[in-house]
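What follows is a set of notes on a single structure, which appears directly below.
Omission of a single protein chain aside, the complex is shown with its protein chains in their original locations.
For chain A:
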Amino acid sequence: MTSKRDTAASFEWLLLISVFVVATCGLIYELVAGTLASYLLGDSVTQFSTIIGTYLFAMGIGSYLSKFLRSNLLSWFITIELLVGMVGGFSAGVLFILFEQVVYFRVILYALVVLTGTLVGLELPLLMRILKDRIEFSDLVSRIFTFDYIGALFASLLFPLIFIPYLGLLRTSFFFGFLNVSVAWVVAYRFKEDIRAYPRLKWSSIICLLLLATGFIFSEKLTALSETLTYPDKIVYAKSSPYQRIVLTRGVNDWRLFLNGNLQFSSLDEYRYHEALIHPGMSRLKNPENILVLGGGDGMAVREILKYPSVKKITLVDLDPSVTTLFRSNATLQKLNEHSLSSAKVSVINQDAFVWIRGQEKLFDFITIDFPDPSNYSLGKLYTTSFYRELHRILAPGGCLVIQSTSPFVARKSFWIIDATLHKAGFDTQPYHCYVPSFGEWGFVLAFEKQPEETYHFPNGLKFVNEASVAQLYNFPPDMSAVESAYNTLNNQVLVNTFEKEWADYTR
């Protein structure tokens, strides 16, 4: 007698626990879809509202459809659990991969939401019918809905607080798929005598679990495959060169170039950056002829330099032929740099700047250094006393050079380390900064043996730099002003460590 009552009780508990898990998983899938839609498509209010609405409506469809399932209810319940686990578990991964490949992404997104919702909607009615003869109706309704809502609370709290921060979107979705399928398997095992299709369900469960576990393990690779989270706009060009990942995006009103995920320019305001990079130094030189550009393979700095008729030759040294080729061949980009890289005055050398400069004997009147920020040890070498001494060696008497020097607002110490390093290498400097909306506050350091006179001969047609605005660039407000700094050498690389810390603190 006792054993029979125990069996009945454990049966009931098992099914109620599965209600709880099913409810948790159901809500998680909904949250995953909503989050993903707002990540990928933007406008989170719209995305969340429409996803939740669609999902709830689909659950209604599922509930309606449940009446067509007449026999083998337990077997159906388990099958649906398996399906929910697979569809829900893989939904995030599938959406991630398809986002870049498919034009009708929204159609797929909502189709998946409808499918998951329908399957989840089938679950509770089926369970209620399975339990209806074993538990009194009022008890049944009360318990099922209690567990359903507790599960919902559980999911909605854990999702933002634990799962997204620690597991990430993809792994969370695989994890709950796994949980869902596990419940199916446990229920199937518990009732294996009552279910004729048990062997089939058992093997299906095992296969589903293996697939979900594989997905879970390779989630990171999947995320890496998908760049969509990094870029707010549509990717129109993406290529991996041996040195970096080049991505060009097109937004509503601008083009953006990213190297390794870092914004290089927005077509909307790049003129501010490039005018500020070139003209405060170059317009003070008397008839500069030989110009060197290190980095800057997009040709924008060259475009500004070509505005000086005295220029005879521009040598552009950029490591990556993929960048210089792209900016020499793509029509839109050529329009941006005004075909500067095709000018007869320009020779492009695709070589490592440090290696190149050590073998260089010729002198240059003006040198522009537009390297990526010193975010790793390899790049950090290009900001050392050793590198700057090489620059000093090839700078013609009376010439000057300018270095893009990251943001003096975000990375104030880093900026002044660059300045101190130039001093250590024997230069005198004149640091300055300007505001570039897509970048924020940005800094440059002008370096020279002897400061060129402050008489500017600006070319016509500049949009940002003129006599009045240039005077303001040299003024550093207290939140960016000079700080006592160490200098960066090959054997201490203080800049890389400082830079990393400052940007991490800022973006945290």
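Throughout what follows, a contact is a pair of C-beta atoms (placed from the backbone, for glycine too) under 8 Å apart; a residue touches a chain by one contact, two chains touch by 3 or more; residues count from 1.
Assume contacts and distances are computed from a predicted model.
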Out of "FAD-dependent oxidoreductase", "Potassium-transporting ATPase potassium-binding subunit", "Amino acid/amide ABC transporter membrane protein 1, HAAT family" or "Ferredoxin reductase", what name does the UniProt record list for the absent chain?
"FAD-dependent oxidoreductase"
Quick one: which of A:155, A:319, A:447 or A:473 touches the chain that's been left out?
A:319
Out of A:256, A:381 or A:433, point to the residue that touches the absent chain in the complete complex.
A:381
Touch criterion as defined above, residue of A:192, A:239, A:358 or A:501 at the omitted chain
A:358
Provide the residue numbers of chain A that touch the chain removed from this figure.
242-243, 319, 352, 354-355, 358, 376-381, 384-387, 489-493, 496
